[in-house]
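Step one of this worksheet: look at the structure below.
Only one protein chain is missing; all other protein chains are in place.
Labels for the chains are A, B and C, by order of writing; each one numbers its residues from 1.
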Amino acid sequence: MSDKAWGGRFGSGPDQVLDAFSRSLPLDVRLLPYDLAGSAAHVAMLLRQGILPSQDGERILEGLLALSRQAEEGPLPLGEADEDVHLAVERLLTERIGEAALRMHAGRSRNDQVAVDLRLYVRALAHDTMDGLTRVMAALLSRAEAAFAAGILLPGYTHLQRAQPILLAHHLLAHWEALDRDRDRLADLARRANRSPLGAAALAGSSLPLDPKYTAQLLGFDDVCANSLDAVADRDFLAEFLSFAALTGIHLSRLAEEGILWTTAEFAFAELEDWAAFGSSLMPQKKNPEAFEHVRGRSGRLVCLWAGFMTTLKGLPLAYDSDLQESHYALYAAVDTLLPMLAATEKLLLALRFARVRMREAAADPLLLATDLADDLVRAGVPFRTAHRQVGELVGEAVRRGVPLSSLDPDTVAAHAPSLPLRRLSELSPEAAVAARLGPGGTAPERVRQALEAAQLRLAPPPLPPRPPSVAEVLQTRMALVRASR
Amino acid sequence: MSDKAWGGRFGSGPDQVLDAFSRSLPLDVRLLPYDLAGSAAHVAMLLRQGILPSQDGERILEGLLALSRQAEEGPLPLGEADEDVHLAVERLLTERIGEAALRMHAGRSRNDQVAVDLRLYVRALAHDTMDGLTRVMAALLSRAEAAFAAGILLPGYTHLQRAQPILLAHHLLAHWEALDRDRDRLADLARRANRSPLGAAALAGSSLPLDPKYTAQLLGFDDVCANSLDAVADRDFLAEFLSFAALTGIHLSRLAEEGILWTTAEFAFAELEDWAAFGSSLMPQKKNPEAFEHVRGRSGRLVCLWAGFMTTLKGLPLAYDSDLQESHYALYAAVDTLLPMLAATEKLLLALRFARVRMREAAADPLLLATDLADDLVRAGVPFRTAHRQVGELVGEAVRRGVPLSSLDPDTVAAHAPSLPLRRLSELSPEAAVAARLGPGGTAPERVRQALEAAQLRLAPPPLPPRPPSVAEVLQTRMALVRASR
Amino acid sequence: MSDKAWGGRFGSGPDQVLDAFSRSLPLDVRLLPYDLAGSAAHVAMLLRQGILPSQDGERILEGLLALSRQAEEGPLPLGEADEDVHLAVERLLTERIGEAALRMHAGRSRNDQVAVDLRLYVRALAHDTMDGLTRVMAALLSRAEAAFAAGILLPGYTHLQRAQPILLAHHLLAHWEALDRDRDRLADLARRANRSPLGAAALAGSSLPLDPKYTAQLLGFDDVCANSLDAVADRDFLAEFLSFAALTGIHLSRLAEEGILWTTAEFAFAELEDWAAFGSSLMPQKKNPEAFEHVRGRSGRLVCLWAGFMTTLKGLPLAYDSDLQESHYALYAAVDTLLPMLAATEKLLLALRFARVRMREAAADPLLLATDLADDLVRAGVPFRTAHRQVGELVGEAVRRGVPLSSLDPDTVAAHAPSLPLRRLSELSPEAAVAARLGPGGTAPERVRQALEAAQLRLAPPPLPPRPPSVAEVLQTRMALVRASR
Partner (left out) sequence: MSDKAWGGRFGSGPDQVLDAFSRSLPLDVRLLPYDLAGSAAHVAMLLRQGILPSQDGERILEGLLALSRQAEEGPLPLGEADEDVHLAVERLLTERIGEAALRMHAGRSRNDQVAVDLRLYVRALAHDTMDGLTRVMAALLSRAEAAFAAGILLPGYTHLQRAQPILLAHHLLAHWEALDRDRDRLADLARRANRSPLGAAALAGSSLPLDPKYTAQLLGFDDVCANSLDAVADRDFLAEFLSFAALTGIHLSRLAEEGILWTTAEFAFAELEDWAAFGSSLMPQKKNPEAFEHVRGRSGRLVCLWAGFMTTLKGLPLAYDSDLQESHYALYAAVDTLLPMLAATEKLLLALRFARVRMREAAADPLLLATDLADDLVRAGVPFRTAHRQVGELVGEAVRRGVPLSSLDPDTVAAHAPSLPLRRLSELSPEAAVAARLGPGGTAPERVRQALEAAQLRLAPPPLPPRPPSVAEVLQTRMALVRASR
């Protein structure tokens, strides 16, 4: 007969190859603290409902608390024979407290158990990720504030061609906005994820008189899943986390791309501090922005994790299928990719030395002020499309002659753009162009100052559900509820 | 010289191959109504700010209104020479009202213009998709209500193995919950998307005294984008729509998979009405659930669209790059895939004739009641894990002997599970098992009745930003604001 | 009763929504020429096997030939009532030749028919794509030859940091090699795809005495599929084409990225001819490399098509499932993306004006010669790692002092790298560095000359299976076989 916990009906235990292939322990071991807490809440509920004998129940709770404390000090002794984290906990508990442990799983299946573990873990991750995002945003903001104070200008680009002068602070805040949306998405998904599947058992609920709302309360969930099949079949919260993570990764990759471009010899807009760059094993002169490249490169990994998980979910019939074990793989890989990307990006932002003179030089190319000339013509009553063409022709002349736009002679200017006040060409400056962009969201210093102030106020992250409780915290809540109910 | 609207500085127009390659018109033509409305709002603002001569401005508005009405009656005459929808509108307007049209583009770039068009379009799609989702949910609910009234039972499955009896209504409601989360995500993303990028111009804002908040108001946006670079570089709202669409597609694929399984000869849980099935060109007997297969198969397309769009976004420097033209491709392909999938799923749900007798037969296999026996043992004081093993051994005996679990002789039962009340085996019924699952979210009839009632109340979709206005509606709002300000 | 061709057993035809949802005609219409040719081969075989009455068979062949000729002149009248291209052809043929047409489908199913159509289409695409690839390679080669003749140098990059001087011709040939591998992959997949599935019928073969080898011969296939289930279930040839297309797209995206970088104001290594660049609707000075950006951006679409198709295939049971209709979507979208990307890349390569002086200037930075100094030290007997450190220290000194590496004073040099011959620093030149890299595959002029010559010889594409035959060609082969067998 099989010596598996579920082996009653089986003539033999599983083949070694298939057993190793199907084990989830190497994947789900990091659910351990959530499994312990979830089990504590479940057992507390079983006790309250009279399903467990009081003495056995309390022993289990003590055992779980002890395991929880032991786990905080070092890895628990898990081994090849443990199929998954749930059965490993049951085994450890049995070794510690004996037969009473065999009562713990009443009214529960690994299907609802793994779902509750994953949801608690996602709650923990939501906090870690929110912190990471906020730290990157704080770094962006501090660099933007300093750049603003220093009055650093650079060209804004479209199609990677210089377009118009902007403030560096304004540019950095653009990335800030993208990350702020990521935080908003994270808060949304954490809220949506915060429902307890416990009580769904295998898929249909239990014939024992469970009280899932009580368990949910002990674990800090907002509510109970409304449908037991959905409770065990649903991995939307992971899919959402993965798509959030991928989009955040894409935002970081766009920032990294600029870090790479700006530190080239050709742009030379910034240099990395020596402590943030890497050398070549062959070429003694090299100073490579490798960490930026890793940020950019690993964003591909994040994209793939979502896509792969969707592929896995496609066409799965209700309720639980083992294909869902891929949940672990995708989630852990995503977290292990994203959190270091956030930490590295924060460091990299602080390691950039901006080349103020070089940036201004690039922004001062008179070609970048062509739009301002066209706007002047509009103010002089010329239809915009006509103004655009007139200035375009001036640009064409300047390029063909190989002279700066501002050096064109008055006759040429008058021939192409008769309404253009002549002194305008000589008055062109990137500072003036920047100052003129006064609309909401524009790059004028006044606006950017407001934006920086607003960003300071907006830096505090949106609220999340609480971090998942430890076993000790579950037991404290239990006591508090008892007291409150008296 | 180039005869492109932007061709002033160019010695020649683009090569034919490259021009065709770069044209977005075939893709973005469906933005036309939003482009017209966005232009109307922009021009109304230019007028209000005194940037346009009053007469020219009003002529443009009349022209846009006329074009809008013309477009409602049939496709506007767009052609090979039109590079994109924005320049096509400018051309058509010029042909209609003459030189005044050349003033329309003041203070605007195609960069903020396409962003506003896309955001308006996503608002329209949010409504269409919400409707489609709600219709599928209504179909699920009506089928669930009827199945509940008819008392239809079937086996619930895990690992596609029969697990425990459940109500068909309960099963259908599991899918309902998944789609309801999709609606919630859709509402979240529509809210987050509802900011106006107009005023960002190319990337830096404009030197003309624009009033972007007014434009936003005319178009029904909640606010203005906070940063002009971000306003033109941001496609998060599309990425979110695509991941929403893919996850919805995955939910539909899971439903479709069950439609396919249930209509096999082997399951025979349902039959499709003749009007919902398809035949074979070779085999006269075939009745194929092709539409279900298309739903399942096309979910792959939706997954790919998100992943491809992320790939395209990866590593793009700020602010606007032409790679973002892929926005159109991905969004339109997603919509053209998802909306028909929703419509087909609604029809398919209504076309299923459930085979009540066959379903109950399958659910009545005594093996499915093994958990209830284990729960009985728990109630009799046996630790759950021991109870599981005892019942597992009984199952093993029954399987080896090839008899139903309920037919095992008393001695065998007593030998393996001494605490099991003997009459229990004969009392087993799927109806009793279902009725016992009384916890919140469980499959007991009482609970399912409550769930059906709750679903009726929850059927109304969550609120969305308004549908995007037509030109006429923009002008009405303009008038209303004038009146209100008096 | 249903009036569908397969409608005998159905009480009613399909619902309009589901019918439209399931129709493949809009997708598979481009299979028409292959469907006609495949049908001609099938009917010729039926005739030869005596399964069709001779007169009817010949009428069908005449009808197919006529339809084929008509289709060459303009689109055939296909309509909403046509479910797919196969039934459309049957309808058109029936309208043209009457009842005899009803005999055409004997021994065939749409399952093997669509498979043969797709395989013929892939053969056609293999030729088109091979041509497109070869043209891009020819353009690369001609630019490389000219660059070689002009002796253009530029910095080679790693991590987008200048690394060592190389010949521009050498750089361009690196892209050439990648595309040559693409051609090799294409030839492999075309060979593997070239088996005929006809004869597999629905999935099991036919009870009529078909001769699939004869059909295969008429259509230019190398052989018949070895297993009838696999013949209708297999879409590996599409998956391979899609992964080939995506990797080719990635190669083009890497080339495009460099086109974008090189035409920035910062690199200024190249300028696009006016006819290959695009302007801005707002900024009169802009000259944007949009076509390069589209090449880069659309590579994401190609990646997604493979991934989506894989998602669709995942978990499909044998033999044919309607999910496979996604084959059409993925294949056509891939082709419509890739072929224009190839054509545009060819044009863009010809449109680049390289800035020889600027490139050499960048390559002449003495820092790029640091490796050569280390190699000198190795030649002088210094262990490489020590040599690397010594030169690294010299670089550090030069950077800190803000002077070129070549201007360091003798004392400093001697202090850090005592074995370095002093005159070496003044002899450094990019030309000398390039000339020294004489190993196979290296950038020395002698080697690059050989590589250019080899590339000319290797420019002819690898062999492919023949282009798919037209109906007329099928009939000619039939005649030839008759003659040959006499």
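FYI, a residue touches a chain if its C-beta (ideal position, glycine included) is under 8 Å from a C-beta of that chain, and two chains touch if they have at least 3 such contacts.
Quick caveat: nothing in here was measured; it's all calculated off a predicted structure.
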Q) Of the residues listed, B:Ser24, B:Ser39, B:Asn288 or B:Thr337, which one is in contact with the missing chain? A) B:Asn288
Q: Return the single residue from C:Ala233, C:Ala355, C:Leu420 or C:Leu475 that touches the missing chain.
A: C:Ala233
Q.
For the chain not shown, which residue from C:Ala149, C:Ala204, C:Leu350 or C:Ala480 touches it across the whole complex?
A. C:Ala204
Q. Which of these touches the unseen chain: A:Glu293, A:Asp372, A:Glu397 or A:Glu473?
A. A:Glu293
**Q.** Residues belonging to chain B that touch the chain removed from view
**A.** 155, 158-164, 260-261, 263-268, 279-290, 293, 307, 310-312, 314-315, 362, 365, 367-368, 370-371, 373-374, 388-389, 391-392, 394-395, 405
Q. Mind pulling the chain A residues that touch the left-out chain?
A. 2, 4-15, 17-18, 20-22, 86-87, 105, 108-111, 113, 201-202, 274-288, 290-291, 293-294, 296-314, 321-326, 329-330, 340-341, 343-344, 347-348, 351
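The definition used in the following text is that only the chains that are shown with their structure count from here on.
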**Q.** Most distant chain from chain B by Cα centroid
**A.** C
**Q.** Centre-to-centre distance between chain C and chain B (centres being mean Cα positions), rounded to whole Å
**A.** 33
Q: Note the residues in chain B that touch 2 or more other chains, in rising order.
A: 5-11, 105, 111, 201-202, 296, 299-300, 303-304, 306-307, 310-311, 313-314, 321-322
